[in-house]
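For this depiction, one protein chain was excluded, whereas all remaining protein chains were kept in their positions.
Chain lettering (A and B) follows the sequence in which the chains are written, and residue indices restart at 1 in each chain.
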Amino acid sequence: MIKAWRVLRELVRGAAITARHFFVNMTFHTLRLFGIRTRRRGAVTIQYPEVQKALSPRHHSLHRIRPRPDGKPSCVACMLCVTVCPSECLYVEAAEDPDPEVQKLPAKFVVDLNRCCFCGFCVEACPVDAIRMDTGEIRLASLTRAGLEVPLDKP
Amino acid sequence: MNGKKPVGLTIDGLKVQAAEGTNVLRAAEQAGVSIPHFCFHAGLDVEGSCRMCLVEIEGLPKLELACSTIIREGMVVRTSTDRVGEARKDVLEFLLAEHPLDCPICDKAGECRLQDYYDLYGLYASRMIEPRERRDKKVPIGRGLILDRERCVLCTRCVRFLRLVTGTGELGMFERSLRSEVGIYDGRPVDNNYSGNLVDICPVGAITAEDFRFKTRAWFLVRRPSVCPHCSRGCAVIIESVEGYPLRRSEKRVYRVTARENPAVNGFWICDVGRDGRHDIDDGRHAAVSEKGAPVQGLSWEKALAGVAAAIRSVPGPERAGKIAVVLNARLTCEELALAKGLFVTGLGLGKVFFADRKPGPADSLLLTSDRVPNAKGVLDAGFTPRLPALGELAGAEVLLVFGSYILEHFGEEDVARALAGVPSKYLFAAHTGPLDRLVDAVFPVAHPAEKSGTYINTEGVRQSFARAVRPCPAVVAEGAILVCLANSLGISLGDADVR
Partner (left out) sequence: MFGDVLIILVKVVLTLMWTLLLALFLTWVERKESAVMQDRIGANRASVFGLRIFGLFQPFADAIKMLFKEDFCPTFAQRALHWLAPTFSFFFVSVTMVAVPFGDTISLFGRRIPLQVVDLNAAVLFVLAMLSLGIYGILVGGWASSNRFALIGSLRGAAQLVSYEVALGLSLVGLIMVFPSLSLARIVEFQGGLLFGFLPKWGIFLQPLGFAVFFLAGMAETKRVPFDMPEGESEIIGFYTEYGGLKFGLFMFTDFLEVIVLASMATTLFFGGWQVPWLGDAGFAFPGGGRIGLPPWAVTVLRVLSFNLKVFFFCWLQILTRWTYPRFRYDQVMDLGWKVLVPLGAANILATGLILAVR
């Protein structure tokens, strides 16, 4: 009997909480409808495409290869990112550079976003800090798979 | 122990026996204790220049070089004391003081002794504050080899190899002390058939090969042992290929072929012909059964083989001996040759079983033989008497099975075409595409020796068994399987022939 009472009490409490939220929020919505702007709003929703939140500086967005001062990619095609990538989604093909101080450059550097899990391991593995995930580009969608194989070799 | 007197000694508390005249380093290696070293190579003489192999020997006040100390009865060697550890660390620090540390772009990374030893024995923080000495980073030294003087640790392995093994001596040490460097003499680049070994023996990434340079990384490679099929020496090799990630469909599978140690055959070396054999595995291969010179997608070799069996069956038994001709080759393994014998000679009773092979080429004094096939001895061993067919003998046949397209190396294309024109059913079993494809009814894609397992008998009579080193593409099948399948559909029992 006592248990049943408790259950009932909790049920009512639950409904009271949701009902309170409903009425309080409804009040603010109504005020807003009549043009009364209050500091508090009826909802915490961010209307995404129109309003955008600032990305955290640590956010992992689309990769990029940093350029050297002369415009060449700073990647040396060491394939360490390829090695560490847990999704096996990077593809690097190296080419010889005439400059003996550079020697090795990527001829092809493709990240397959179909597979990438945005772990950022590639960024951490890179010995020359060439690859970064700080473009802020998060709208990554395509109608084809090939469209998601993003070439990064032309910085 | 090669007839030499065994000597007993103690290494790290282990009682060890080794042949008289062995050095401490080898004796330890045989006992499973590895001592780090750069300049010592079992196939070369002792130099003692890198100082990496220092060990403690009881009774001697200073640390000794394991590579240049010959074992004595009752010797007590310690390789893992603090003193030895300190010494190794210091030697490494000296070697690495001037090292460019460009592992990211170095082909040796992943199989480099400097990296390994630093990981095992170094792990110190660099104390260099002076700028590094700059040296030439990209010196072509001939035969597609590139020397990077910054990476060189001056072990002189390369110099000694060219002096002692090939006897050509193209490389030498120039200048002295801090300025010493490896180089070629003016206008005399490295040019011998064993240049590829320099890349193998250089303990660091100072000598790299253009063929492999920057193509992939060492740790992506899967290494599997095989036997080189390019001459009758049958050198032991390692086929290094990439399987799966990061391979793309269009790419080659095999990135390089390196030497595998086999004292009975090739010692530590292989020649450049065998090294270039990597192209033979990937280039110009058949990938599907083709008919009339064009590949037929989706036609399995089993189905196509039914046509061959039907053609053979259509020749009445007594006429078979003269009307069915078979051309084999000496790239077949012993097991396949035994099957061929059982099927064609014993089973079908054919009289026209011929052999056509690569033409002999020039031999050299070291490993390469003039016989450019791996299993010439195996052919004799299987009971065949190899004989090149005359074109007339082929023209008279009703059914012709050709294994390998080497017949074109002996006769002109037009002559062969004319001879084959009169043969109603003719089939080719070949690994590589070639002009013969158009002249036959169907071509079956067969496996390259690196893609199958079997046994070769080399020119000295050494039997070497090997297993598949590279996964063949799906439509490709070993000749052995074809022979077994053919025998089954003809109702011929191959008995207990080794069908491995």
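For this structure, a couple of remarks:
FYI, a contact is a pair of C-beta atoms (placed from the backbone, for glycine too) under 8 Å apart; a residue touches a chain by one contact, two chains touch by 3 or more.
All of these numbers come straight from a predicted model, not from anything done at the bench.
Contacts of the undisplayed chain with the visible chains, over the whole complex, involve A. For the chain missing from the display, the contacting residue among A:26, A:55 or A:140 is A:26, taking the whole complex into account.
Against the chain not shown here, subunit A presents residues 4, 11, 14-15, 17-19, 21-22, 25-26, 29, 42-45, 47.
Just so we're on the same page, only the chains that are shown with their structure count from here on.
Residues of subunit A touching subunit B in their complex: 76-80, 82-83, 88, 90-92, 94-96, 100-101, 103-104, 127-128.
Those residues of subunit B whose C-beta lies close enough to touch subunit A in the complex are 102-105, 109, 136-138, 213-217, 219-220, 245-246, 248.
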